[in-house]
Structures are given as C-alpha cells and as structure tokens.
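Every protein chain but one is kept in place in this view of the complex.
So, chain A:
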Amino acid sequence: MKLKINGIEHELDIDTRTSLLDACRDHLGFTGSKKGCDHGQCGACTMLVNGRRINSCLTLAVMHEGDEITTIEGIGQPDKLHPMQEAFLHHDGFQCGYCTPGQIVSAVGMLGEVKDNWPSHASDNVTGDANLSSDEIRERMSGNICRCSAYPNIVDAIESASAKMKETA
C-alpha cells in the first residue's frame, strides 16, 4: 500500500492490523509521533489527516491510502521550526518532551478547528464565532496529557503562536 506522509508517498508492505502510528514509527522511521497509551487516551500520537487532528494509534494504516497525513516532522524541522514549535521552545511548553509532538500537532489542528468555528464545551454558544480564550485552549487541548505538567506554559505557547500566525497570515 501507499501512505502519503508530509507530502511524500511511501510504499509499504504491512500487516493489516498495523495502526497508522506503528506504520510511521516501526516501518517508515517517523518516530516523532509517540506511543503513550495505544488506546487514544493520551494524545501523544496526534497526527493531522487531511488537516484534522486524530489519534493515530486508534486508526489502521490501511484506512489512509490517499489521505494527506502530517506528522510532527511535517510541521517543522529543528533548523526550520513552525511558529508553534518556536513558541513551545521559548515558553518551555514541555519538559521530558515525550507528549510534545502530540501537543504541538494537536495545537495546530485545534487552531484550524477554531478558525472553522467548531464549538467546544467551553464555548458560550455553538453557532457563533469561536474564540481562543485560555479556557477554550484548556478545553480543546485536554485530549493531550502532559505528566510533567507543562500545561500553563503550553497554554502560553499556543496563545503566543496563534497571535504570531495571525500576524503573518
């Protein structure tokens, strides 16, 4: 089968039971996405599929032929960081770093959802414009667990990156 990851097609011959996460980590060398629970409970494996964030441990690789898959490696590289990655670095939005790729990919995906006015549990109403209050960020990012508990800095990082991304948009 073929998987299109970060804009490049990869040929694969894998067990049909292989999750999208394991296909990337064990077969394609994209180890940036992490396995923290393998049950969709922690968010460390978050990837974007056609621009929307998903838990890649909860979906099979064979279901994604033809999809545009973005992993942390596609968000930015050490010498060319995405504004979200820069913000996590400067605001110390991580400690051990294991949940970090998932937090960053999730944050990028989340900003897309807000832009499309998807409401959340923290929204005042479900039909109006979504805004990015810190309570909204906390609610929308709660699928990404950080046991080091960098949460306050992650919220700061997302607020700062979001402002910067708007400026340059």
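Some observations on this one:
Note that a contact is a pair of C-beta atoms (placed from the backbone, for glycine too) under 8 Å apart; a residue touches a chain by one contact, two chains touch by 3 or more; residues count from 1.
Note that in this section contacts and distances are computed from a predicted model.
As stated in its UniProt record, the chain not included in the shown complex is "Xanthine dehydrogenase family protein molybdopterin-binding subunit", which appears among "Aminomethyltransferase", "Xanthine dehydrogenase family protein molybdopterin-binding subunit", "Putative circularly permuted ATP-grasp superfamily protein" or "Branched-chain amino acid ABC transporter permease".
On the side of chain A, touch with the chain left out of the figure occurs at residues 14-15, 17-18, 22, 25-26, 29-39, 41-42, 44, 71-73, 75-79, 81, 85-86, 88-90, 92, 94-101, 104, 134, 137-139, 141-155.
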